[in-house]
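A single protein chain has been removed from this complex, and every other one stays in its place.
Labels run A and B following the written order; every chain starts at residue 1.
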Amino acid sequence: MDDSRPIFLQIAEQLENDIVSGALPEESQVPSTNELAAYLRINPATAGKGVNLLVEAGILYKKRGIGMFVADGARERLVAQRRDRFREQYIAPLLAEARGLGITPTQLAAMIGEEDAR
Amino acid sequence: MTTTALAARPAPIPGPGARVWRIVRLLTANPWTTVWWPVLILTAIFLMTLSIWGLIRLNVPDVGAEGLPGTQYNGGISWIFVYMLVVAVQAINLSFPLALGYGSTRRAFLLGTGLTFTILAAAYALLLTVGSTLEEATRGWGSGGAFFRPFYFATDAGPLAQWWIYFCWLAFFLFTGVYFAAVFVRWRAVGLTLALLLFAAVVIGAVALLTFTGGWGLVGDAIGTLGTVGSASVMLVPGLVAAAIGYGVLRRATPRA
Partner (left out) sequence: MSTIVRATGLTKTYGIGGGAVHAVSDASFALEENRIHGLLGRNGAGKTTLMQLLTGQEFATRGTIEVFGERPVENARVLDRVCFIKESQRYPDDFRVRHVLRSAPGFFPEWDADFADELVERFRVPLGRRMKKLSRGQLSAVGVIVGLASRAPLTFFDEPYLGLDAVARQLFYDVLLADYAEHPRTVILSTHLIDEVSNLLEHVLVIDDGRIVIDADADDLRGAAIDVVGARSAVDAFTADREVLHRAGLGGLATATVANLDDAGRKAARDAGLELAPVSLQQLVIRTTVGANAGHTNGENE
């Protein structure tokens, strides 16, 4: 757990990571709040808050009396969200830093291509 | 806010009797202290006393009607009264913080303690009465000795009166223990020292008063008139006063580390 952000956000993010990576396929059951709490050694209510965040976003859904499941199409939606965020979090600062060093966007694109080829 | 939070939880609620009884269970959780050790020690002292009497008899061939010389006065059972005082002090001093940690009220703790001590006094009085009855029946265990019935405890008024005498004296020591323990728990060593000084002052004052006014004869007469049963009954008064003061003192006490 990292100290800079609320734990429930980190729980939600961790579950999202597992869905994006395929570790939690669509329509598969998600660990219960208590299992998450015990495994991660966090308060069950905090784990519940994290899970609820994903329920509200439609990423997970509840089957009464059985548990939580990954919604159909959840992975696709998460990947789309993350692409937007990737732009915001990585591309924008990368361009800003490059500009400061006198690297043009064209040069930068070339550098990325070279790096990828190595 | 009302009592809604209380009502919301359907936990089984113990009745007032259970709240007091669990204190009895707490104080007797280790029966060695309250039951087995005293009984074992009593038995050991009794057997030693019997063997000493046996040795004396071997060397003193003629046992008169008065019994063996020197066997009428002994402290054979006196220690048990002091032991009870110590039990009382320990029980309160060390069980009080635990009982409060367990969520007992001071009131329930004190009532439970009083009940425990009453039961202990009654049970030991019964044990001593059995010994006393056997002692009488065997004419002092064949030696004319007095282990359970030294003259200051003995009565000819039957087993029930005999039991009452033991009970009153045991209760006196137990409840006096409540007083000293309560003072110690609340005001620690300073309070106990003051309480002991106060106690000594009262005793010395009474002795001085009796000596200067020549009142000892009156006391002797009173004891003579009251007899062992009456004298023991009188001891219940200071015992109950001590317990009442102890109760008042402990009602405002806080367990400290």
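Methods note: a contact is a pair of C-beta atoms (placed from the backbone, for glycine too) under 8 Å apart; a residue touches a chain by one contact, two chains touch by 3 or more.
Note that the coordinates shown come from a computational prediction; the quantities given were computed from them, not determined experimentally.
Within the set B:79, B:102 or B:216, the residue that contacts the chain not displayed is B:102. Between the chain not shown and the residues B:78, B:138 or B:254, the one that touches is B:254. Summarising the interface, chain B meets the missing chain with residues 1-6, 8-9, 11-14, 16, 18-19, 21-22, 25-26, 29-30, 32-33, 90-91, 94-95, 97-108, 251-252, 254-255, 257. Within chain A, the residues in touch with the undisplayed chain are 1-8, 33-34, 37-38, 40-46, 49.
One rule holds for everything that comes next: only the chains that are shown with their structure count from here on.
If you average the CA atoms of chain A and of chain B, the two centres end up 73 Å from each other.
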